[in-house]
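Yeah, one chain of the complex is gone here, protein chain that is, but the others are all in their spots.
Moving on, here comes chain A:
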């Protein structure tokens, strides 16, 4: 470059040119050194990961306590995210358009911190077993730019079924917004990272679900999802053509996940005003940058699972992901795989943000089909695999088994036993978990494989606490002309009322009549305090109805609305038109009073000073409930008739035209009777003969 300049400029600039060259070379040198250093650090860290994870019991006790708290903060699934969620929903509920002030967030963060510490002490005091404390085996948070964690939670359900929930979390401190600059991918999947940077995505949530989560039998899922495919995306506020970006993004994601997401178009996309606030950081709540779509008809199967597994750093080669054998996973009553991408805080002080990619897979194995009716579960029975190692790239890899209902082991027997216990407030309920740390070689024992076994002692499992909130939906009416959508929302809390946000997306071909909307609870009219209604446009956009309803304690609130079924063009019907058309689940988002706050006369041994006022930090938690999707029949034309119809209708029009044309162009005349055939023939012969005609 300097040489080039020398050629162009005259000799008088030689001196300047040389100076420039020297300075430039100097800067580049330092850069190289820095790069080399970082690469070296990276390699060293990679090599050290296994060793550092296994290096235990070297730090002193004070440090251990510190680590323990930190660990709690990181692995407690209900803590940091739910704070965030709660924050947002709280915002939504209070004043629907206000933005959270930054200092408010700080306060929440501080409060959460205090709460965590309290919880840690409580664990100590309640259990009185020194062994239950976490061994300080987690390495100090490395300054690495990315890290990966994996965990599996197994929860025996009261129905006898078993619920397994995988979570994989990749955190990466990078800037996706600089366009093509991000080119070095380590743990983060490159295919996804490129999409995110190309379309300036701020948050992306996608889920594929087969089956319906039965809240009344199974309780709350960790991450709710509607049947079919759900996709919602917050774009960066720099995006100008949001609709265009959304269209392209759905097509790209459809390719990545081998799903029919390309069927998402303007007729099933909505922009909810309050129900789907960002779950990550950032205070942009302008719904112009939000797109939400559900495909209730989507069938989830192996071809969706394989690309999903490929996004994991270890693939399905090592770690918890080896359990994901599709023939077992899809032989279940409920299967849901999801992917959540969002910005989160890097540390407690939240000075900088990192990107979090959370891949989750939830599956419920049926007692009778998978377990042959025997109340006995093992990892091998569920997944036809056992665990042999953690993913080498993971900074933490754990298996949790919910033993809340089984404190003394009287309900079921868990083997091998583990000394580690952990407590967490999950969905407003205090749960206890046995923890298996896969990064600890001792977990695998002599056989070098971990195969947990749950064997029930009692034939009956205990009573399940009824879920505080749940929803149902159905279509009433008969015939193919009109109908009525009923949505039932149950508040099972004995004495607390709470508000819920109901979101309904109804396709345009069911023409909703908003004036028929009624909301009743306990036989009385319950007027929603907020209604956002966007009517549909034919073949362009769906109905969107959002409302904020206060659910009285211990009640059922019924929302009804009439609709009319449209007759579509014959090409707009699906290949099996008499199967019906799906209407996506309605979404009920709520800030539900916690169960923990519900038992005021708790017999638990918690400090007396902590339990006088029922309102604690954990007194309410965010919850989202999806109702059943609907299947609605529409009137159909006869699909074999297009030619006939065109011919017949045109004939009628032609009859009209013909008769009017006749009358318009002709005039009345006296009829001259035409001669008969014989006479005409005779006349022809006479003409030939030259005789006068008859």
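Criterion: a contact is a pair of C-beta atoms (placed from the backbone, for glycine too) under 8 Å apart; a residue touches a chain by one contact, two chains touch by 3 or more; residues count from 1.
Methods note: contacts and distances are computed from a predicted model.
Hidden from the displayed complex is a chain whose UniProt protein name, among "Serine palmitoyltransferase 1", "Phosphatidylinositol glycan anchor biosynthesis, class U", "Cornichon family member 1" or "Large ribosomal subunit protein mL43", is "Phosphatidylinositol glycan anchor biosynthesis, class U". Here the missing chain is touched by one residue of A:408, A:446 or A:667, and it is A:667. When the whole complex is considered, the residue among A:217, A:260 or A:534 that touches the unshown chain is A:534. Shown as candidates are A:352, A:384 or A:649; the residue that touches the absent chain is A:649.
The missing chain lies against chain A, touching residues 478-482, 508, 511, 513-515, 531, 533-539, 543, 564, 566-571, 635-638, 641-642, 645-646, 648-649, 652-653, 655-657, 659-660, 662-664, 666-671.
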